[in-house]
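Okay, structure first, notes after.
Of the protein chains in this complex, all but one are displayed in their positions.
Chain nomenclature is as follows: A, B and C, assigned in order of appearance, with residue numbering initiated at 1 for each chain independently.
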Amino acid sequence: MNEAAIRAEVNAWLRANWDPNAGLVEWRTKLVDSGWGMPEWPAGWYGRDFPASLVRAVEQEFAKLGVVGVARAGIRLLAAATLLEHGSDAHKQQFLRRILTGEDSWCQLFSEPGSGSDLAGATTRADFDGKQWIVNGQKLWTTSAHHADWGLLLARTDWDAPKHEGLTYFVIDMHQSGVTVQPLKQMNGHASFNQVFFSDAVVKQEHLIGKIANGWAVAMTTLAHERRRADGLRSGYADIGVGVERTGRIFDEERAEIATVMEPYTWYPQRAGRVDLAVPRAFETGRIEDPAVRQELARLLILSSAAEWTARRARAAQQLGKPQGPEGSLGKLAASHVARLAARVHTMLAGADALLAGEDGPEAGIIAEILLSVPAVSIAGGTDEIQRNII
Amino acid sequence: MNEAAIRAEVNAWLRANWDPNAGLVEWRTKLVDSGWGMPEWPAGWYGRDFPASLVRAVEQEFAKLGVVGVARAGIRLLAAATLLEHGSDAHKQQFLRRILTGEDSWCQLFSEPGSGSDLAGATTRADFDGKQWIVNGQKLWTTSAHHADWGLLLARTDWDAPKHEGLTYFVIDMHQSGVTVQPLKQMNGHASFNQVFFSDAVVKQEHLIGKIANGWAVAMTTLAHERRRADGLRSGYADIGVGVERTGRIFDEERAEIATVMEPYTWYPQRAGRVDLAVPRAFETGRIEDPAVRQELARLLILSSAAEWTARRARAAQQLGKPQGPEGSLGKLAASHVARLAARVHTMLAGADALLAGEDGPEAGIIAEILLSVPAVSIAGGTDEIQRNII
Amino acid sequence: MNTPMRFHFTDEQTQFRDMLRRFLSDVSPLPVVRRTMATETGYDPAVWRRLAQELGLTGLTLDEHYGGAGFGMVEAGIAMEEMGRALLCAPFLASAVLASDAIARIATDEQKQRLLPSLAAGQTIATLAFAEHDGGFALQAIATEATRHGAAYTLTGSKRYVLDGCSADTLLVVARAPGSLGIDGLSLFLVRGDGSGVVRRALQVIDPTRRLAAIELRNAQAELLGTADAAGPALVRTLERGCIALANEMVGGAARLLEDTLAYTKLRVQFGRSIASFQAIKHRCAEMLLQVELAKSAAYYAAEAADAGDAQVGYLASLAKACASDAYLHTAIEAIQLHGGIGFTFDNDTHLWFKRAKSAEVLLGDATWHRERMIALLPRPDPQTKRAEQVA
Partner (left out) sequence: MNTPMRFHFTDEQTQFRDMLRRFLSDVSPLPVVRRTMATETGYDPAVWRRLAQELGLTGLTLDEHYGGAGFGMVEAGIAMEEMGRALLCAPFLASAVLASDAIARIATDEQKQRLLPSLAAGQTIATLAFAEHDGGFALQAIATEATRHGAAYTLTGSKRYVLDGCSADTLLVVARAPGSLGIDGLSLFLVRGDGSGVVRRALQVIDPTRRLAAIELRNAQAELLGTADAAGPALVRTLERGCIALANEMVGGAARLLEDTLAYTKLRVQFGRSIASFQAIKHRCAEMLLQVELAKSAAYYAAEAADAGDAQVGYLASLAKACASDAYLHTAIEAIQLHGGIGFTFDNDTHLWFKRAKSAEVLLGDATWHRERMIALLPRPDPQTKRAEQVA
């Protein structure tokens, strides 16, 4: 296919159909049916079987006009990718469309208390009572469960098989009495995750994905997409409509959608250490004059700048299609060093005020939130979980 | 036995026999035959079967008069302990006496290149040619080989057995053409260890210790004594004749003996970081005025003082017969932290002079030697080896 | 040091520790701590009474003459260490250590006779109000001024970071003579917590187990304790003892965190094996252990030195405080991370110690400040010593 032609076609279609004052779902419905919303998807399922290069072209045309795309927030697209690969036509029929329009929100029900990053250790059970599956147990580290309509559930259906071979993959309706969602309060007062309790929760027989006892393979698909998409998804919103002023009903509705999804992550900048505040505060507090502070501040600037540049080098290499060097995998390790050092610097800068939180604390409590959030960086085991759940 | 009586008896015997102007060997011969030199040893073999408490009493009587004891330097006593436990009467007859008089010096031939702390991996071979054992191979990390008369050799005699079961323990005569001792030069210019090469070196059939293929068990005895004695031996000389002026031929000869044994370790204080030099140099160089230096210097003083006090706590608990707490095992880890930090501080204090060594370097080269020696602390694998070899 | 140190606790001291540990786990287990830290005052008067009446802890270091137990810094250190382990929420540091020591050093006999017995009995709670917004915990930076009216005084200024400042009956306020500088001209004053011209406000704190107040003084009625303008040097000593006490509290908390973490990692199974069996975890635990043991040694040594009247106690107090601050914080962060994601949740107890570590790190001056102070107190060695030690 010829890229220029594609660009012209999508551009023409957008000019003909895009209306900032339409309803978000209304517009997306039109978009999804047009096949322009997910051009990389199969032609049969709201897509056009486009290769990555053409997909990028389409995305750029969207960006030029600042057009809102299909719903990407949360783990919707992971659910979709999993269903596309392992789901029946009935599943695709029932779920894919409402995923892309944003009507349905999804959550992932894999991790459990204690099992940490060892997903195969799941002990939540699903038993078939002859006409449907009855689920009992508990899941942890689920991010969007509190506003999810559907959940991707990994549950044990065979207790005699080796742990990887006794799991089955389901789609569970989150709106039922057997499902209780509880926010998991953190030491810094926020709650980015939920615990989900199942007591005789019900899963329709037809909502089993793939085959019985084949859940691990299906889950691997979800995780693979999670990793592959992580970056793309995170930037998903950032690069839309740069420089295009975004007014109109549709943008308001989209902003609301984003806000809901982002809400659990408002403290993440603090978790990262808020290096951006270090220099301004060093000057404002006058602590910049303290030679010991100067040394630590310099250490922080060195570490954070070098870490950022290392990430940029990795991205540049990637964009040039160069073989991915080791520098790509170092982000997390660097981030935890930065966060710890930033906390030390912010403590030095705050002086005795480091004792105080909320309105009494420096920066109206932001500094206290930093000090109480950095330990979350590079939590053994937990980390990947947490990182992956970020959109 | 009554301690007071023992003290009186040994004191009387010492007053009757001790002569600072006698020859070292002459005196020790008398001492060894008297059984006062090694009272914890069996009565049949130059000892008196004394319990630890009485041994300590005897040692104190020696210390009071500043009397020179039996030869303890190097690994003599490890050899002796091993022979006492696994040697035949003939072995004891031939070796024990000359060990205690200091006439014979010994070395340990266990470690090999590559095998690091995995002694059982030894590949030096010993083959029986019908009347004697022929040794070929190489040993590493042997400390006193360059002045040793005899060596404790662990060699493989069975190549089909599991690695621990194919080893045999020998005593080898170091004075023969088949044995070549080469000092192992270190990055700091010193040589604390030797490499020993065997090419068709000979071991008399009767110098096999214990049984064939039972070498590992015998070696364990040597290592056990090594660990148990390490501290005692290290302080072996320190607490002798405190406050007694030590003049006379016998002391000169002992000093010479000590010097020979200590020679490979002259750089060990530098390896430890020479914290004692930090404060004086900080003042002398005027760098004490630099706030960044003050922070690092304080860190060093905190770390080294706390490490010393931790060791003192461990010793105090030990002396009170209290159950040994964890603080005992932390010395090495602490030492490596101290050494690294000390090197950093000495570098800061030296300024540009940290580039210089020898006479051009600060403290006539001592600082350079510190900087080039600290990496030896807590060498992975190697460490224990090195530590244990210290007398 | 010229005084011979013991480097171990006597049997009596060990018994005291064991008794205290049992008592605290009985009267203030973690559920009680969580309940107490959610209250307004932040401590439980009932627990405080039992501490006073059953153990006489409130008068631990005061003379028998005033109804105290007459113990030294070592015993106070043991008490603080156990309280740090148990995360006890109580005005012990404020009242039984800082305030009691300040009065004992500075007040006249008549004043001691009048004030100490009720403190020793735990009937009244006192605190030392010296820190201010500018300059934090440095006595030199105190700006609050005392104005003399015949025999009486009035104080005007703003105190901040006052330990248990809202629950204390008695405020010991440090103020300076107009125009004085540094630690010269400082006096210690007695101010009634509910006195006129005193406005107290609870500060929002990072550590809910340690309450702080801001206190506004506007011509507040005050009674001079001891001699005017001469309290500076004594207050320095008092704060040094406070640092030693705090260092001991910190090692107690750090040691407890280490134990809990080791237990948890042994317990927690991942990929079919206890995560404690992962070598990397072992190494991190060994490093924690080292930090904790070093900090213990420094805290114990400083306490022993204080009782021995060691001339270097100021240096040693700063050393212990700096050492414990870094060790506790390091241990707390590691503890949270080795607990995995669950260690970051509010229901897991680890963060309670983390927050305590954070407040202890800053209280009475952070590690950087105390490291600088160490060097400032370092005696210039005479050239001989160096050469002498070179052989060692």
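Assume contacts are C-beta pairs under 8 Å (C-beta built on N, C-alpha and C of every residue); 3 or more make two chains touch, one makes a residue touch a chain.
None of the values given here were measured: they were computed from a predicted structure.
Only one of the listed residues, A:A57, A:A191, A:L223 or A:A317, touches the absent chain: A:A317. Considering the full assembly, A:L333 is the residue among A:A90, A:A161, A:A259 or A:L333 that touches the omitted chain. Note that of B:L65, B:I134, B:L184 or B:I258, the residue touching the chain absent from this view is B:L184. The chain not displayed touches subunit B at residues 113-118, 121, 140-141, 184-187, 189, 193, 292-293, 340, 347-348, 350-361, 365, 368, 371-372, 374-376, 378-382, 385-386. Touching the omitted chain from subunit A are residues 269, 276-277, 279-281, 283-284, 288, 291, 294-295, 297-299, 301-303, 305-307, 309-310, 312-313, 315-317, 320, 322, 326-327, 330, 333-334, 337. Against the chain not shown here, subunit C presents residues 278-280, 282-283.
What we mean here is this: only the chains that are shown with their structure count from here on.
Between the chain pairs A-C and B-C, more C-beta pairs are in contact across A-C.
Averaging C-alpha coordinates per chain places the centre of subunit A 60 Å away from that of subunit B. For this pair, subunit B with subunit C, the centres built from the Cα atoms lie 45 Å apart.
Residue positions of subunit B with contacts to 2 or more other chains are 291, 295. Multi-chain contact residues, meaning those touching two or more other chains, occur in subunit C at positions 368, 372.
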